[in-house]
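Note that one protein chain is taken out, while the other chains of the complex remain in position.
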């Protein structure tokens, strides 16, 4: 990969500690919290060397921009951002680059990644692709698939949905019959599935944009006595989801290496703050979790 | 010369759900006269006035103004025709100044900029007040004014439109004799300028002091019209109530007993100072004074609505702490407040709920309400006070003002009070009902209870009280036994001029 | 006298004439609701199936519980923006005490497998305390309920996140899950709970002194004070009951999804307020009923369900939902709710 040289850092603030500001898209998001754990763990592993500030952007791009501006005026040595939206990163990238503060994006790839900024994470669309390819296999290349989307304006939701759609397009026997949002929520996933099942339309598989919605769908399916007749796949590989894979209720989920992404981002931040060079794109791939390999992810 | 009418209303009918408020009525007002519109509470007077000012649309009938048939879809239309109105329900905008209230919708602007000329507005208000002999600062907010001054502002506002026809719906319900006299002076002056006035009141004497013609309604129907000269008071009242009515006050002697309530040196800084008085069983104690004398403040403080700075209250000889109306009610006191709308009615609740609210405990079986008892008692009260409402589940806000007042009185009667405090109890109440309330007061006194009555109608104070306390600017200036008191004396002490000799 | 009786007859006959109009006025929202049901059963054959109808009611049971408390609060001219967050807080607290012993990642490894009454009491207590704080702040400091409960909305969500460290608390005991998923005689338990609470709340508002006082405080607070009501005390009680119901909703919700999550209930406060207002509760106080609110919640529930059944696309669902809610309130003739 191409490497970026850190632009004019002084290698830490007055007291010798490296100050890192982290703006996370949403603290209500379970996956992102596991990623935060990864960052924390890495920072702690360095002893008292790093001083980290976490802020919650509450899924609002302008709030995130405010937070990055605040970090800049606080004189952070590096800034880590889990972008709310990858197409709204231009102003913060420009501000950080202009001030010579290294900016590391995690988890979601911004469209605009100028010199001086870095990305750590995976391709969102892959999650949908992995998930759907496995479902297609289970379906034997025919049947009706329904998609449960996350928040409609949310990028991960759109990319994962796109991934599912791409795979379905390659399988003429499979049809997407319904696409609807359950806003990342287990409760809404359950409600939506109940309503879909009520409608009496044939459903063979559910591709959910995250695990919580998938788990909600499973509960509705189980209540309707259809467990085993409808395949369900989620994304994130949360502990709850792994437990359901183990129980044989969830057919698949996609492991996104929260720890790896979080730790990787923090590592990059510390390195850049110290003036060391890192790759501009640090890829941490998705992995499919199925009953065959769930033990590796427990 | 044929009589020239400024307003001719014919065959007006107005229905509300469950009520025919106006049934084919008529009203003809001669130019440059004061026309009294008389009738009991709920006769339909206000309803008719609201059709003139464009708030109500009549279901049937025609309105001619200055000889031409007119449609009045909204108030704006009425105002531009040259009709303005003093509403029975006062309508202040509390957080705006007096001047802003008066000139709402007609603000003077600076040039053509659309910017309000606030200074000019205040000057205009001052000019208006000067002309009308009113001493109110136009810069203060409406909420600072007493209810009496609020009414005066509304009078001034209606007059300031320079209309050809001014409707006055009970303009004197909240003000005292002094201001009434001033209002009459203004009215005479307006008459000289050919302004016509429709005058609604429940104070019979006012009619003969100021009005030229009289029209009487009863139960939404037109009963008749005549000139004030031709139509005598007894005859008019008979037309209003449909039967003979004895006009003297129903003061019946009661045995005066022990001291029931005694108030010592009650003070609330800025409102009243060192107010002391005693109240005995069987007594009706009148409170007289000009507006702003602080009578309302005293009894609201006594009742625990506000907190006293210093002073003591004794009930049956025992010192009591009254920190809230709840405490006062526990000590068997009851207070009919002065401001019906603000502190009296639960407007969106039914007549029934309004009646029982101060004493629900009386209507419960254990945890639950005894709805049957509530219904029976309320129906009884409705009959007793002749409250005009289609049913007791009617919302109180749909009742006429006087009938609302009756509902509130029965609320307090239902608490079985030992001390009944009435602040302007007959405000807006018709002659018949007034007599009923007076009878009731006498009856309570005879039962060994006691009544405090604040009233700005001197004849009422003189007619009903065993003793009269007179207040002036927050201080008690005099106290008189029934036999020693006269109207002149009260006025002297109420204006503070008793010290001048 | 003759006139009197004549007049009564006139009034009566008119009454009969206007009876239909009056019925629509009084039951307008019910009729609108029935219209929606009729339309949906034509459009989607699945709609009227028992199973789907049970679904709808089960789905609204959480909002229904919250909306009843909110109704009472709104009747007193208050508002409760904190219900969604209180749901979350009660859900995580209750869930943390209802975890299965076999779950490795239990929040309190020493406190698993407790009798179901423990998490239930804990969840209800959390809601009750939150409500009591709301009520006390509002009654004692006289700040607007909007601000007080907005504060609680933020604080309770923060505490829920802190308590759960942003993560779901899962793997709950069967007996706890029963609250959200169980059935009694074929009727889902949340529905039974909603019905019982609705009956209790309706009785409370309609047949008790407390109920009359709620309406009185909303109708005219100053008049209530003068009538001898201890308004502060009742306000505290009212918000406390609302908090209790939110706490119960949090338990039902977490039991329904077998997981207490700090993000639960987001935006539920608006749905609850909307249910109350659609059902005829006046935001200027003094007016509102429990049956009305339940119909309001049903309208929202039927709408969500129906649009899913009809497979209306996600974006359009929002648009249609907004229009129908406004339309229903416009058609409803009881207008004085603002």
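As written, the chain order gives the labels A, B and C, with residue 1 at the start of each chain.
Quick note on the criterion: a residue touches a chain if its C-beta (ideal position, glycine included) is under 8 Å from a C-beta of that chain, and two chains touch if they have at least 3 such contacts.
Everything numeric in this text was worked out from a predicted model, so none of it was measured.
For the omitted chain, the shown partners it touches in the full complex are A, B, C. In the complete assembly, the contact with the undisplayed chain comes from C:143, out of C:143, C:184 or C:199. Residue-wise, the contact with the chain that is not shown comes from B:85, picked out of B:7, B:85, B:395 or B:454.
Contact residues of chain B toward the unshown chain are 53, 55, 74-76, 78-80, 85, 87, 91-96, 100-101, 104-105, 107, 109, 114-116, 135, 270, 473, 496. Mapped onto chain A, the footprint of the missing chain covers residues 24, 27, 53-56, 58-62, 65-67, 69-71, 73-75, 85, 87-88, 90-91, 111, 151-155, 157-158. Interface residues of chain C with the unshown chain, by the touch rule above, are 77, 81, 137, 141-148, 150-155, 157-159, 161-162, 166, 270, 273-274, 277-278, 282-284, 314-319, 321-323, 325-326, 329-330, 335-338.
One rule holds for everything that comes next: only the chains that are shown with their structure count from here on.
Among the other chains, the CA centroid farthest from that of chain B is the one of A.
Comparing chain C-alpha centroids with the centroid of the full set of protein C-alpha atoms picks out C as the closest. Separation between the centroids of chain A and chain C, computed from CA atoms only, is 34 Å. Separation between the centroids of chain B and chain C, computed from CA atoms only, is 43 Å.
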